[in-house]
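For this depiction, one protein chain was excluded, whereas all remaining protein chains were kept in their positions.
Up next is subunit A:
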Amino acid sequence: MMLIPCPHCGPRVQEEFAYERTLDSVVRLDDGPVTAMSRLYTRANPRGEEIEIWSHVHGCGQWLRLRRDRVTHAISDVEAI
């Protein structure tokens, strides 16, 4: 089981949260077509740490930025967005 430390609610089970996407895959308004395509359709998908956007959908609704290891599921950093 993975516990995610919500800045408002404290540690809660992962099932209360929804994964959205990686931080680097958010398309910015001034991105050109090549960059936008890359953000929409490609991922680094590392076997290690990645910075991700989640939301506490079945809780307080807060959007979160997580630094999470995708093998161990260890979360080294959480920040409210």
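Note that a residue touches a chain if its C-beta (ideal position, glycine included) is under 8 Å from a C-beta of that chain, and two chains touch if they have at least 3 such contacts; residues count from 1.
In the analysis below, contacts and distances are computed from a predicted model.
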The complex's invisible chain, by UniProt name, from "CO/xanthine dehydrogenase FAD-binding subunit", "Sarcosine oxidase subunit beta", "RsbT co-antagonist protein RsbR" or "Fe-S oxidoreductase": "Sarcosine oxidase subunit beta"
Hidden partner chain, touching residue among A:C9, A:V26 or A:L40: A:L40
Absent-chain interface as seen on subunit A, which is shown: 1-2, 14-15, 18-19, 21, 37-38, 40-47, 50, 52, 54, 70-73
